[in-house]
Structures are given as structure tokens and as C-alpha cells.
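Note that this complex is displayed minus one protein chain, with the remaining chains in position.
Now for chain A:
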Amino acid sequence: MNMIIKPLKHAILLACVSLTTPAYALDKPATMDEMWQVIRAQQKQIDELRNQHHAVEKSSNTDTPSSEPVATKSANTDVKNLERKTDVLSQEVEKLRTNLAIPEEAKYKSAYGLGPAASKIYAAGKGLSIGGYGQASYQAKVDDKGTESDNADLERIVLYAGYKFTDHILFNSEIEFEHGTTGEGAEEKGEVSVEFAALDFFINQKANIRAGLVLMPMGFINTIHEPPFYFGNNRPEVEQRIIPSTWREVGVGLFGELLPNLTYTTYVTNALNAKEFGSSGIREGRGSGTEAKAESFGYIARLDYAPPQIPGLSVGGSAYVGNSGQDQTFVGKKVDAFTQLYEGHLQWKYRGLEFRALGSWGSIGNADLLSQAKGEVIGSENFGWYTELGYDIMPHLFANSTQYLAPFFRYERLDTVAKAPGSIGVLADDPHQDWEIFQVGLQYKPIPNVVVKADYRNRVAKDENTNPLSDDFNLGFGFIF
């Protein structure tokens, strides 16, 4: 038996090697169907040749076991040639197939404020485009404070699916799988959610229409949250608790480039739901397109400018206003709960340097009644800001390296109850919501699509002495495709 398998192994090995060597000119069949036919025919030929070869080998084995017979030799070359051809063809088929989905050389470039992987469809010629990202992390709560336990988490796997119907109409979407599994039965573990799903109508560079479940264009993270493009394993808390990323609502609006380097986005959406506001902010009040209350509307607009004089700099701001009362009663009264959120941001990427600063301020009307109805204080004002600085030191370590290694530092300050609606009881301030975070970390990208992150967060709440927040060490990786 062994004697038969050995030459086969050789053949396969050779075929494998040929995979990596360039193929000589072959007439490429045009369609996949044609190609498969050719491949099948060739495979048949190979099989026949191989059978012949084995037959010869068997008979020769008996008398001249040591030396290879001439007939076998020529058969061997035939097999090899044919196999090489088949391989080349298979590769072509594979290419044709994947070309449908993934452009040969994906250009990861942010378009219309979306993340680079999310923007693939905009660069695609026509048809379907698939992209995505994922991240996983291990979090160790530092022992001395807090009571939460360590955890390892496949935080999220995200698929972007876009479809370009014509040059003027396209569909883009993001579907997220959080925390690995949704759990069995009544277990509540992960979630599957549509992060955005919208139709774009390109009319004019200055004014295009987007409609559907849209990402609210606020801050850095809400629209661009792919792991290689922000520091640390955790998104900045300011962009989770003050700007409630990932914030998406059902809406319709305009976007485009007003002047060179001056872009804007504006939507009308369903409003937030004040019933779900809490001490920790407006986050739970998001509609997320899940049978969201739509008795009231929200309005959001954003402007960004990248001055051509200073390469790598961009500044911008955004504003959201809307009533969150949604026609519900709060301790017996109907209220507007007029909600505002403003944000300004600046980013500067220069050579290896990456600097970001963001500040946000919000206010909630009727916070006294909302607090009484909820049984916990809801801030009539909230605010947060952070700044971060990273620097790619790789070029200094290895001059020719295309890899990336950046230590970074981030400071955050936020308070979801910056102003309490009263001073007594449930209306009084909750110092546990007043946070300061110091974070240091290291970001490593072997290739631009893949990132490994390690960071430490020292989190301090105002009532640190009686009810401390836990510090944490985080290790994780992320990727986009």
C-alpha cells in the first residue's frame, strides 16, 4: 500500500508548490460555468492518467522495485502539468467568486462619516459588498475596589452588507452579534442587533438623501467604532454615557459636502424615550429601531471641516434636540422632557501622532418629574469631555517596518448628573455618576486591519470612599475586513 501512496504524495506536494508559482499563460474561460466544465474535464484526465500510472507502477514493482520505470516517469509529468492547469483554473474561479464580494484590493477609506470597513460599498462598482469587524477582550477587574468579577468576552462580531443598485441608489447595513451567544432559552446573554440599515440616494454632491435606521452623527465613536480606529479596548465612557453610542434611530435626512472639505449630515428621527432615562444617562432611552416610540421627533445635525492648510486636522460639532416625553405620563403629568445634546470635537493626525479631544453637554427638561417617576435622580444637565494622545513609535524602533505600535494616554471626565433637579431625596445629586478616568495603553497593528490592544483604566467616582468604581486591565484584539 505504502508504495502506491508515496508517488501520490509527491504529486500533491508538487501541486501545492505550483500554487505559489505563477502560472503560464492560459486562455481564461469567461464565465464560472465554463470554467467549472474545463476543470471537471481536466480532473477526469488526471484521474485517468493516475490510474494508468498506478497500474504501471504495480506491475513494475514486482521485478524492479528500486528503479523507476520510464513509463511512470512520463505519466508523472503529464499528471503534474495537468494538475497545475487545474490549480490555476481553480484559483481563477475562486477569484471570480470572491470578486463579487471583496474587491481585489480593498481600500479602507472612510466615506460619508462611516467607518472604513463600513464604507466599502461606496467604493464598489456595483452589486454586493461585504465587510465587517470583530473584537474580543479579556477584562481583569483590579481587586482592591468594586465587586465585579473578571470576564473574557467575544464582545462583538459585525457584518456589513451593502448593495449598490445603481450609481445613485445603494443600501448599506451593519448587523452586530454581541457577546458570543444569545444564550439558551430564557438566558439573557448576547444580543443580535441591526446597528444601521439605510438606503442612500445620491443626487448631488451637496445634497444626498439617507433614510432608514441611521447612526446618529455625533462624536467620533458613534459613526466610526471599528476597533483599529480608536484607542483602548473600551470605547471612551464619554461616548457611551453622555453620547450614547451606538446611538441609532429611524429617520431620514440629507448629507453631503457643502464646500470643499466641509461636510454635513442632518436627520429627522424618532425621539428618545424619557421613561427609560436614568441616573446613568439617556442611554436606555434610545429607540434603536425596535418598535421605538415615535410620538415625538428628534432633530440632529453635524458639520465637519478639514482645513487643507493643516493636513490631518479635522474639527466639527453636532447638535441634537427633541422632546422625549413621547406622550406618556410622569407622576400623573404629561411632559415634554425637552432633551438637548451638543458636542464638539477635534482630531489631528500628523505623522505618527494622533490627538483627539471631544466635549459634550446635554440637558433634559422636566428632570424633576422624570426622577420622581423613575425613583432615581435624572440629571437636568450632563456633560463629559475627554482628550487622548497616541504616538506610533514603530518607525523609531524599526525604520523600515510597516507595522504600528503606539502607546497612548486618555483622560476622561464625565457626570451624567452634572446638575440635579433638586437637593433633597430622589432629586438630589448622585455623586456615583461623577467620573474621572485615567487610561494608558498600547496599541499594536501588525497590519492596518488587525489590532492588538492592552490598556489600564483607573476609574474614580466622586463617592469613591463609600462606593468605589472598579479599575480594570484590558487585553484584546480587533480586526476589520
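Throughout what follows, a contact is a pair of C-beta atoms (placed from the backbone, for glycine too) under 8 Å apart; a residue touches a chain by one contact, two chains touch by 3 or more; residues count from 1.
We take it that contacts and distances are computed from a predicted model.
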Listed names "Acyl-CoA dehydrogenase", "Cytochrome c peroxidase family protein", "ABC transporter" or "Protocatechuate 3,4-dioxygenase subunit beta", matching UniProt entry of the absent chain: "Cytochrome c peroxidase family protein"
Of A:Ala428, A:Val452 or A:Leu475, the one touching the omitted chain in the full complex: A:Ala428
Omitted-chain contact residue, chosen from A:Tyr264, A:Phe330, A:Trp435 or A:Phe479: A:Phe330
Candidate in contact with the missing chain, chosen from A:Gln372, A:Gln439 or A:Asn474: A:Gln372
Footprint left on chain A by the chain that the document does not show: 147, 275, 329-332, 368, 371-376, 421-422, 424-428, 466-467
